[in-house]
Structures are given as structure tokens and as C-alpha cells.
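For reference, the structure is listed below as C-alpha cells.
Just one protein chain is left out here, and the rest sit where they should.
Each chain gets a letter, A, B and C, in the order it is written, and its residues are counted from 1.
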Amino acid sequence: MDAIFDSFIIVSIIKALVIFAVLMTTLAYLQWVERKVIAHVQVRPGPYRVGPHGLLQPLADVIKLITKEDLVPPYVNKVFYLAAPFLAITMALLSISVIPFGPIITVGPVRTWMQMTDLNIGVLFVLAASSMGVYGIALAGWASNNKYSLLGGLRSSAQMISYELPMSLAIAAPLLISNTLSLRDLVETQAGGFWHWNLVGGGQVVSFIIFIIAAFAETNRVPFDLPEAENELVAGFHTEYSSMKFASFFMAEYANMITVSAMATLLFLGGWMAPWPVEYGSSFVPPLIFAFFGLVLLYHGKQAVRKWDKITFPAFGIIFLVIAAIFLIPMVQGWLLPLFWFLAKTGAILFVFIWIRATLPRFRYDQLMAFTWKGLFPVAMLNLLITAFLVALRTK
Amino acid sequence: MQLWLIPILPLAGFLINGIFGRRFPKSLVNVVAVGSVVLSFLWVVKTLLALGSLQEPHLEHYFTWIQSGTAGDPGFLQVNCDFMVDRLTAVFLLVVTGVGSLIHIYATGYMAHEGGYYRFFAYLNLFMFFMLVLVLGASFLLLFVGWEGVGLCSYLLIGFYFDKKFATDAGNKAFIVNRIGDFGFALAMFLIFRNFHSLEFVKALPQAATATEGTLAVIGLLLMVGACGKSAQIPLYVWLPDAMAGPTPVSALIHAATMVTAGVYMTARSNVIYHHAPGAAGVIAIIGIATAFMAATIGMAQNDIKKVFAYSTVSQLGYMFVGIGSGAYGAGVWHVVTHAFFKALLFLGAGSVIHALEGEQDMRHMGGLRKKIPITFWTMCCAWVAIAGIPPFSGFYSKDAILAAAYEHSPAIYWIGVITAGITAFYVSRAMFLTFFGEPRGHHHPHESPPVMWIPLAILGILSLTGGFLFNVPEYLKEIFPPIHEVENPTLVYISVAAGVLGIAIAYLMYMVKPGMADSIAGALKAPYQLIYNKYFVDELYDATIVKPVVAGSRVVLWKGVDAGLIDGTVNGVGARSRDVGSILRLLQSGNIRSYAAWVLAGGVALILVMGFTGGLR
Amino acid sequence: MLTAVPISWYLTLSAVLFALGVAGFLFRRNVITVFMSIELMLNAVNLSFVTFSYHNKTNDGHLFTFFVMVVAAAEAAVGLAIILTVFKNKGTLNIDEVDSMKN
Partner (left out) sequence: MDVILFLVFALIAVACAINVVVQTHPISSAISLVGVMGSLAILYLLLGAEFIAAAQVIVYAGAIMVLFVFVIMLLNAGAESRKGRSYTVQLIGVPLLIAFLGLLAFFVQGMSGRETVVFGGFQKGSPRDIGQALFTTYLLPFEVTSLLILIAIVGAIVLARKEID
């Protein structure tokens, strides 16, 4: 009893540490990716100076944020002002803990899931965490004792409550099909090719779209970033925040993005399941991709324009080729492939987030509300009803 | 077979028009009202075609409406919401929905300039619903539902012009008189349940053979009381003439074609009872012939065109009951059908005349309309020859069948019937001559009615010309009625036809050849003329013997004594006492919520104490 | 060192929370705070519901709790709307000044 118990505790701690570390770096680099992508959408290089192609930019940002002066305006409500960013980042990270990245792996003596813990109410847990997330922003807005911040806080709380409904309804539809609330089982029910995914097999296109839209609003992303609309509210709820406290809001936003993207992957895109079974060679897709990029980099390295690239391109090319090679090792394939697919799907959705940000203008506030209450909500409700009806028919 | 659709369609029409009609444009109201009825007519046709020759009644069970007691014991009452179609029902369904549709179409033209348009059509649709329930219902109770429903609609529609005193009075009169009849009907139903332990036609009626003739006679007579109320027979006919206060389409649909024949339907439906209780049947025949004769004589002296046709309706209903009473149920129902055609036509034609003369109803101010409104004139001529019993038109066949049966029953009734036939021909001819021939006596500018009004007239005209030999109803209904041995007796036919022709001839003589002769005759026979002109003073008689005492009693005893003294006294006393108590309790109302909360908390503590120490918490 | 929690502790906790809710209702004069005290009492009751359903080994208590939540949501919506209206009309949130029902 105790041995297992201890090992459980230890394993959990290790997993927590690993996930935390990975997540933090991902957050930092997601920022870099975003800037790069937007830059290329707008036909400009983006961050370029710090490191090759600005690869070290996040590092620089982190240092900048940490070393900045951390000032607390005198007229704020101290307790909540300090608590708000902490609350925001905590709630953002909390939901990661139930998200499964892959199947069981065996590391030395212990076999464990690539997931911190599996609740049989995992989905509800994520919903709960995200619904708590609003407090961070609302409190920040209120505690800053500044009318722009207050408006930002009000907007975000109203907006989050409003968009939670269609989101929940959109989540409910695939749950009906998979007939479980545990994220792990949810993925298991979608195994065996993309025609079993809830998006395709379940025909949940509508709820997928609704979910993505609501996710944009929940994470206060363009085109729903009313709470921090510069041209109306300076910087919205985090006007008064600086340095690490600002950074934690920042991280919270990106962590939420990752969470919702992961949720979308799990709910609709079959999680870590390959788009088609291994016997049809889905296992060769990742190595091919990496190999392709490696070769491309090598090729570019041959006629590089800047002198940096003469070193960096080939280096990265070789790294990619090595990764491609690793993918071919049978003993690691067991956990590497699922991880790849999960990350690929999540990354694709994240790319959509960034893409949209680079593309769409911002809503007007009344449009925002009318859109969810008069548009999304009824459609989601209808979709849920139809799905329930079909499921009932199928089980008959 | 989805029988339920037949009544549901008009009900839907009623609901739609009744709820949203106020906001609808007239065209939409028309579409809903007429459409629903026509649809249900089409559905009836489809259903009957699908059912083919109804050798066996087709029954549809929907749900158990009332259930009491345990199955098996005699007190076990189970009333299902069942619909039944046999040949009798089929005939009535066709008449009700068919004539109903025509009259709906007509009404869209007739009511075009009236207020409360949507209300009128909502009521009309509701009436259709109840009438169809009445004929479709497979048990006496369901029939009774429709029975009361049509009574209600008739009340509503008679009082349609509720801002006119006489209209509302007529409505009340109809309603109250019908209550008497319904009372009899209800008693009859109790007896039926008591003796046959069921109210379903298929269960109850076959047992009639087993019961004693006395019981059956009582049941039959009580049923006849109900029929008297609904179908305006002596002594309860007085409401029908006043019912003409309603709009003319209502008079045509409810008070000529369909509702008033409900009594005939009901008696024909329970023919087994009468078959085994000849005494009751005889009474019916006598009532029928008496009504027929009396109403016909009254009809001779009326000047309001609608009143004439109203009394004619009463008289024709009398004929039908003669048929029922003398065992010729088929003939009675046949007369219902033909009468529906020509009487509806007469009323609609009268309506068209009234419409043409901007509401003029007195025949003394009409005349010479033949040229002005030819279509109306020619269509009404069809009805004229039909009701006058001129062969080979519809009225002739049915009336003749009845009279033949009556002769078998008792020659006396036959002879009175023949005389009545003559009188009938006379007063209809009188009406026609006064209205359409001679010199215009009014100062109006008549205009022909729009097509939407005269097309139904034309259809009805064709039907009343050809209805007799097209639909041989008695042949169709032979199986379900007890057989009667008919003897071909040409002389009877000649006599009745002769009577009809004679009536027309006299009318022609009195109103065409020598106008004014009528007045001289009236002057010569002062007393009888006054008698029939004042409808035998029946209304006055009822007023003196029944109405006044009842009113007086209610005013003195019930109102002054019971209501004002007892009930109001009690209520006011209670009110006063509670006000006193409240004035004391009011002091608690500090308006401070927290003090209320404190009170609640105190209550909670007390509750816990009590429960705890009485062991309620263990 | 006892290894499991006596069920009475849960009930006592619920009682304490309820009493605190009542206290809030009695002693606070801000309408919103009073309203929140009501929510607190509801939560206390929910806790005892769930505890009792553990005691009875049925999940009826959970259902009751669920319904209480639903009703609480509806109540919050309407109540807060009322508070907004009161504030709009009277310009105060002090419950003692909202006594137009007096006498």
C-alpha cells in the first residue's frame, strides 16, 4: 500500500515538474511563434536580431520582464491587486493537469499515463477551472481602481459568462457521442482513423466551430479581445500591471489558449490518435515531415545570404534529420508518435488562433453580446438537440 | 383512418381565428375559416371512399375519457373517446361538411361588411367542430358533448349582434329552452346507463330488445324531450323563430341545415329503442305532425321573410319526426338531407335578398326583384319547387316517402300531412310572389350579390333540384334501420302532389291575380288570422305561466334573501373580521427585513426545541 | 489518531456555516451582502444534503443539491435584477432604507 502510494506521489511530482517546465517554455516560445507568424502574414521578418531568426527573443523578453521595476500604484486595493494575477495564472495552469498528452508509457520501473491525473469528470474540471479564470481578470480590473481597468474587468466577466454557455453546449455534443466525461476515455472512443473522430464520425462540425469561436472569447483573443481593447480602454484590465504581474496575465492568456486548443483536440480531433491506422503507414508521416524540413534547411544552408545562416541552417537541418531518425526507432515510437500527433493537432489549432489574430478586426461590444446570445447559443442548442436525437436513435 | 382529423380541422380554424384573427386581414381569416371546413369535407370524402360500403360500423378508439368503478360490476362506467362511422353518420357527415363548406363560402361574401368578422368565423368553425363531434361520437355522452357544444355556438351566433337587445334576448331564449331539452336527454342517458350499463351505441343499443317496453318508452320519450329542444318541436319550438336574429348564414347553417336536425339524428340513432317501444314512436309521430301543421299555419301569416322560412323549418322538422315516429327512419333522414339543401338555399337566397336591399327583411317592402337579382331568383325557384313537393325535385321524394310511411302508421297523420304540404307550398309561394313578383314596394336600389355568394346558391339549387333522385338515402340506410313494408300506392303520391300544386295555385290567385284578396280574407277571418299571426299566443302563454313566476321567485327569494342577505352578509362579515385582525398584526410589519429575519430565526429555534424534545430528531 | 471523519463533523460544519449565514443576514445592512449570506446558507444546507445522502447510501441528496443550485441561480438572476432596480430608484444599497412596505 504505502510503496505504491509513495511511488504515486513521486511520479506525480515528477510529472508535474516535467509538464510545468515544458509548458513554461512552450508559453514563451508560443509568443515568439505568434510574432513570427503575424510578421510573415504582414510580410515582414518579425523578431530577427536576438539569436538566429530571433530564436532567443523569448529569453530576452523574460529577462526584461523580470528585471523591470515592479511598481504597485498607491490607490489600488492591495490584496486583490496582488491576488488577481496569481489567481489568473493558477486557474490557467490548473486545467492542464487533467489533459492527457498520450497513452501509457513505461519509464524504467513505473508505467504511467502521459497525463498528470485522470478524473472521471475531467471535462467538468476543465470547465470549472476556466470558469474560475474570470475572477483573475475581473478582480484585476476592479482592484486597479481605474475606470478603464474596471470597464475591462466588467466586459471580460460579462463576456466570459455569456460565452461559457455555447461553449458548454458545444462540448456536450461530442460528450453525448463518446458517452464519457473522462478525457482519456474520450480519446479512446475516437481511436482508429479520422473517420472515427467526433469531428468527422460524429458529424460535430457545427459544435467544433462553435467551440473554437467561444474559445476565442474565453481567452479574450482577437476578435473578442474587448477587455483589452487598446483604442478604447488603454490596455483594459491590466493597464495598471507591470513586470511579472503583467507577465503572469500574459502567460495566463497563452496557457488558456493551449488548454482550449488541447481540449478541442481531445474532444473533436481524436487526441493523440493517428489520423489513420499504423498499418497504412501513419507512423512514417512524422519522420518524413522532419526529414523534409531538414533537407530543405540543408539546401538553404548551401546558398545562405547571411553568414549566420551558414552555420544555423545546416545545424538545424541535421537536428531535424536526427529527430526524423529517432521517430524510426521502434521502442520510442510507442510514446513519441502519439505525442507528435497530439502536439501537431494542438499546434494547428494554435496556428488558427494566431492566424485569426493577424486577420480579423475587433467586434463592437453589443455585436459581441448579440452574437453569442442570438447566434451561437441557439445554434449550439439546436445542434445539441439534434445530436441527442441521433444518439438516441442509434442506441435504439 | 384518422377520423379525428375531421373535427380537428375546424377546431384548428377556430383556435387560429379566435386567437390571432383580430390581427389577421380578412382574406387570411377567410382562408383559415373556409379552408379548414373545406379540408375536413375533402377528408370526409376521402375517408368514406376508403371505407367503401360501410356494411359494418367503423370504430376508432382514441383514449378512455371517463372511468369509474371496477370492470365487470354493473356500476362500472367507462366512456371512451371513440369515433364511429356507419352509414347514418356518413350521410350526416357529408351533409354537415358539404353544406357547411358552401355556407362558409357564402358567408365570406355576406359578412364582408360586418364588424367582428373574425369572431363570426371563429364561432362558425367551432360550431362545425362540435357538430362533427356530435355525429362522429360513438357514445351517447360524446354525442351529448357535441350536442351542448352546438347549443353553445348557436347561442353565441344568435347573439352575434350583441349590441342589439332582441338578439341577445333571442340567444338567451334559445339557450334556456334548450336546457329543458338537455335535461330530458341527460335523464335518458342515466336511464340508458342504468339499464344497459353502457353508453356506447354498439354496446347499449343492441340490449334494447331485452328491456321491458315500459323502460324503453320512458327512455324514448325522454330522448324525444331532448330532441324537441334541439329540433324545435312542440312544445319547445319557440326559440327557433327568434333565433333568426342571428346573421342569415347562421340561420341557414345552424337553424336550418345542420344543428336542428341533430334531434332527428339522435332519434334515428336510437331507432332500436323506438322500434321496441311503438307507443313512444307514436307520440313522436303525433308531436311531429302537430308541429308541422301548427308551424306551417303560422308561416302563412308572417311578413318577415326569414320568419317565414324559420317556421317552415320548424314544420319540415315536424315532417322528419313524423317519418321517425312512423318507423320510416330512412325517409326521415332523407328529408333531413333534401331539407338541408333547399332550406339552406332558401335562407341563403333570403340572405341574398336582404343583402341586396341593405337589410330589409319585411316582404311587404319587397317585390319585383325578379329582374333585379335574377340569379338569386332562379336559384330560389329551385328551392321553391323542391319544398313545394313538385316531382321530380328533391323535396317531393323525401316528403312523399314520409307521407307514405305515415299512411301505413295512421291515415289521420297522413291527411294532416297532406294538408300541411299544401300549406307549405302556399306560404313558400306567397313568399316568392311577394318578394320577386309584382311591383317594387320598397324604395331600394337592389344589386345582385357577388359571385362568392351566388355560386353556393347555384350549387345548392342544383342539389335541391336533383338531390331527390341522386341520393336514395333510404335505400342506402336500409341495413341499419328496422325494415318497413312499403306499399306502392300511387294515389297517395297524386294526392300530396295535388296538394302542393293547389297550394301554389291559391297563392298565385291571392297574390298575383288579385292582390289585396289576401287582406280581404284576413279581414273576413279575423279571429283565426289574429291567432296564427300572433303564433297562437304561445310565447305569451309561456311568459305568463313559466317565465314570470320564475323571475319573480328568483328576485324575491334568491336575490334579496339568499344572495344579498346570507352570502353577502357572510362574506362581508369575514372581510370585516379579518380587517380587524390585520390591523393588530400590522404592528409586526416594521418594514425592516432584518427584524423579519430575526423573527424567522426565533421560529427556527423554537421549532428545533420542540422537535428535539419531542424526539422528532431521533 | 482517528483515520476517518465522523459524519457528525460534516453536519456540524454545515450548521456552523448556516449560522454564519444567518448572522450575515442579521447584521449586515448591504443588500448584496445579505443576499450573499443567503447563498451561504444554501451552501450549508447543500452540504448537509450531500452528507445525508452519503449516510443513506442514495444519491437523492445530490439531486436535491442540484435543484437547490438551479433555484439559487434563478434566484440570483432575479434578485440581482431587483437590487439593480432598487439602486436605480432609491440610490442606496442599505437594506434599512428600503422599507416602503412599512405598515
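As a working rule, a residue touches a chain if its C-beta (ideal position, glycine included) is under 8 Å from a C-beta of that chain, and two chains touch if they have at least 3 such contacts.
Not measured: the values here are computed from a predicted model.
Partners of the chain left out, restricted to shown chains and counted across the full complex, are A, B, C. As for the chain not pictured, it touches subunit C at residues 1-13, 15-24, 26-30, 32-33, 35-37, 39-40, 43, 46-47, 50-51, 53-55, 57-60, 62-63, 65-67, 69-78, 80-85, 87, 93-94, 96. Hidden from this view is one chain, which touches subunit B at 592, 594-595, 597-598, 601-602, 604-605, 608-609, 612, 617-618.
Residue-level contact of subunit A with the missing chain is found at 79-80, 119-121, 124-125, 127-128, 131-132, 134-135, 138-139, 141-142, 150, 153-154, 157-158, 160-161, 164, 181.
As a convention for this text, only the chains that are shown with their structure count from here on.
For this structure, the chains sharing the highest number of C-beta contacts are B-C. Distance from each chain's C-alpha mean to the overall C-alpha mean is smallest for B.
Seen from the C-alpha centroid of subunit B, the farthest chain centroid is that of A.
Inter-chain centre distance (subunit A to subunit B, centres taken as mean C-alpha positions): 76 Å. Subunit B and subunit C have Cα centroids separated by 63 Å.
Inter-chain centre distance (subunit A to subunit C, centres taken as mean C-alpha positions): 37 Å.
For subunit A, the set of residues touching two or more other chains is empty. Annotation for subunit B: no residues touch two or more other chains.
Against subunit B, in their complex, subunit C makes its touches with residues 22, 25-27, 29, 34, 95-96, 98-103.
Only residues 586, 589-594, 597-598, 601 of subunit B touch subunit C when the two sit together in their complex.
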